[in-house]
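Everything below concerns the one structure shown next.
Excluded from the complex is one protein chain; the other protein chains are retained at their positions.
Then we have chain A:
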Amino acid sequence: MTEMPTKKPVCVVIGASHAGVNFAFALRKEGWEGEILLYDADPELPYHRPPLSKTYLSNDDGLDKNRLQAAERYNKEQIVLKLGETVVSMDGQAKHIVLADGGIQPYDKLVLATGARPFMPPIRGIDQAKNLFPLRTAADVAHIREVLRLGTSKEVVIIGGGYIGLETAASLRKLGASVTVLEREERVLARVTAPEMSAFFNDLHAAHGVKVFTSKNVVAIEPHGEANEVHCSDGTVYKADLIVVGVGIVVNKELAQQAGLTIDNGIRVDASARTSDESIFAIGDCTYHYNPHYGRYVRLESVQNAVDQAKVAAAAIAGKEPVYDTLPWFWSDQYDVKLQMVGLSQGYNQVLVRKEAENPNSFSVWYFLDEVLLAVDAVNQAKAYVLGTKLIKGGQRIDKTQLADPTVDFKLANLLSESI
C-alpha cells in the first residue's frame, strides 16, 4: 500500500491591512504549517493607515517608514503576498475564491479581512468634481499631495468633521493650505464624543487658522474654472481647489453577502471571530461582533480591534477556544494634541470633566451610565487614559467628586468610592 503524501492545508486571507497582516503572522506563531495566502487589491506593500491623515500626509516621511511588516518578513514566515489582486467572489460550498482574472484558489480556512471603503455621499456633482478625494489609502494621500504641490492656490474644503476630517485639516495646515471644514451636525466629532470635546477641538482648529463651520449640509459641487464651488443647503458657497471627503465608511461585506453569510451592521462573527460558515472567519473593520463588556454587538473602526480580533481568529484556527473580549481603545493626533480614548461611550447619561490645574490643555472626559464608567476621552493626559482603562476593567464604583477635583492627586486609590 502506498501512502498518499498529505496535502498541506491552505489558509486564504482576503485583505492585507491591519487585520489580515496581523492575522497571517499570528497564525504562523500559533504553529500553522500550511500555506498562507494573503490577497489585497491594493498593490502597495501593506502599510499603517493611521499616519495617512497624520504624519504621512504632513511630513511625507515615506511609505517605507510606515510598513506593517518588512518585505523579507513575509518571505521568512512563508506568507505569500498576492498584492494588486482583487477577489471577485467566493464559494463556501466549493471552498474556493475567484480572482478578477478568473483564477480559482481553493482554501481550507478562509479569513475575510476586507475592512471598509469611504462612503461617498450623494452630493450633486460629486462625480464630476475636480480634485476630490477620500482618505483611506496611500494612493489617496499621493493624489492629495500632488494637487497641493502643483497648485498655486491652496484652498481646501474638507467635507466631514470627524477624526479623519480633523486630522487631515491639521496636517494640511502644516503644509500651508487654507482649510475649511464643513460639518453637517451641530458640532464636530458629534457621533463619537461629548459636547465638551467637540468644543475643545473646534477651538483648537480655529486657533490654528482652520475655518470650521457646523450645521453645513453640502448639497452640490459645481465647477468653477479650474476649481470647484461647494454649495450648502443654507445658500453658502465655498471655493475649493481640493476637496477631501471624510464622512464615514461602508463595510466591504459584498463577498460575504453573496456567499450567504449572516450580515448585520457588518459580517456577523462569534466570540472566536467565526462567521456563520465554520470554515470562514472575519476580522477587523468588516465585522459585527459581540462585546461582552458592554453586552451588545458592535462594529468598530480601530487598529486595536483589527489586531486583537486577528489574534483571536488565529488562535481559533489553531484549535484553541479564544474569546474576544478586549476593551476597545483608540487614539487621534492633531497638531501637538494627543487624544486617547478607551471604552465605548454610547448610551451615557452623565459626563464629568477633569481639568488638570497646572495645564489647561490637559483634561479628560469621563462618560457614565449612572454609576458605571463607560468610557474616557483623555486629551494630553495619558494618566487619565490609563486610570480609565483600569477602572472600566475593574468595574469598581467611582467617587465622582474626587474625580472631578483637580486638587485631588490623580491616583487609582483616590478615585475609588469608599462605600461598597
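The rule is simple: a residue touches a chain if its C-beta (ideal position, glycine included) is under 8 Å from a C-beta of that chain, and two chains touch if they have at least 3 such contacts; residues count from 1.
One rule holds for everything that comes next: contacts and distances are computed from a predicted model.
Per the UniProt record, the chain missing from the shown structure is "2Fe-2S ferredoxin", taken from the list "2Fe-2S ferredoxin", "Nucleoside ABC transporter ATP-binding protein", "phosphoenolpyruvate--glycerone phosphotransferase" or "Aminotransferase class I/II-fold pyridoxal phosphate-dependent enzyme". Note on the undisplayed chain: of the listed residues A:V303, A:I317, A:L344 or A:V379, the one touching it is A:V303. Seen from chain A, the chain kept out of the figure touches residues 48, 50-51, 65-66, 69-70, 73, 76-77, 303-304, 307, 331, 333, 338, 340, 382-383, 385-386, 389.
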